[in-house]
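Missing here is one protein chain; the remaining ones are kept as they sit in the complex.
The block that comes next holds chain A.
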Amino acid sequence: MDDHDHSHPHPAAADEAPPEYYEVMETAIRELLIEKKLIAPGEIRRQIEVLDSRTPALGAKVVARAWVDPGFRARLLTNGRAACEELGISFYDDTQLIVLENSDKVHNLIVCTLCSCYPRPVLGLPPDWYKAKPYRARAVREPRTVLSEFGTEIPEDVEIRVSDSTAIQRYMVLPQRPTGSEDFTEEQLAAMVTRDAMIGVVKVNFEHGINS
């Protein structure tokens, strides 16, 4: 039971600071759009719901399917967007998806040096570090150092291939299936696949699956 008597101050449950410049601007534009009947009040809420429904679990499902179904894997590598749509993962914008397959010879890493392009339809919102300047600048400049900071060591004879988003193509890494996972079900495989593995900063960790 919580028996404390509230004699000490608590942090505010919500941000009570006055709205900042861009918040005021956003509210003003939104209200104008609604007033002019260009959008309905529920539409922005609905779009937030769409974005909230997109999480790395979708990407993990795509990866696991590719590991167990060679036909799907081939279609995924040919046209990432169409293959995701096969699984019911819709793309609510014009973006395309290039799926980059890791192998014994190539390790892929994705970045957007100009801004924060990210395969949101399949992975949801990007992590803050992906949008921050240090990662964006260093991923193309010293990818091996960046990877080692994530605990990922790639041998010298393996090519690091950094893909930098500039146009409507988005990228997702298809990580290598860990050895020893041969008897795993598709669901068990999906549980091993993390967001960071689909960005390419880590490999799929076998231990991550055993506990889940």
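We adopt the following convention: a residue touches a chain if its C-beta (ideal position, glycine included) is under 8 Å from a C-beta of that chain, and two chains touch if they have at least 3 such contacts; residues count from 1.
Just so it is clear, contacts and distances are computed from a predicted model.
Chemist: Between "histidine kinase", "Carbon-monoxide dehydrogenase large subunit", "Peptidoglycan glycosyltransferase" or "Nitrile hydratase subunit beta", choose the name on the UniProt record of the chain that's been left out.
Modeler: Its UniProt record gives the name "Nitrile hydratase subunit beta".
Chemist: For the full complex, which residue in A:43, A:69, A:142 or A:186 touches the chain that was left out?
Modeler: The single option touching the absent chain is A:142.
Chemist: Just one of A:34, A:125 or A:162 touches the chain that is missing; which is it?
Modeler: Counting the whole complex, the residue in contact with the absent chain is A:162.
Chemist: Give me the chain A residues in contact with the hidden chain, please.
Modeler: Looking at chain A, the ones touching the missing chain are residues 94, 96, 98, 113-114, 140-145, 156-169.
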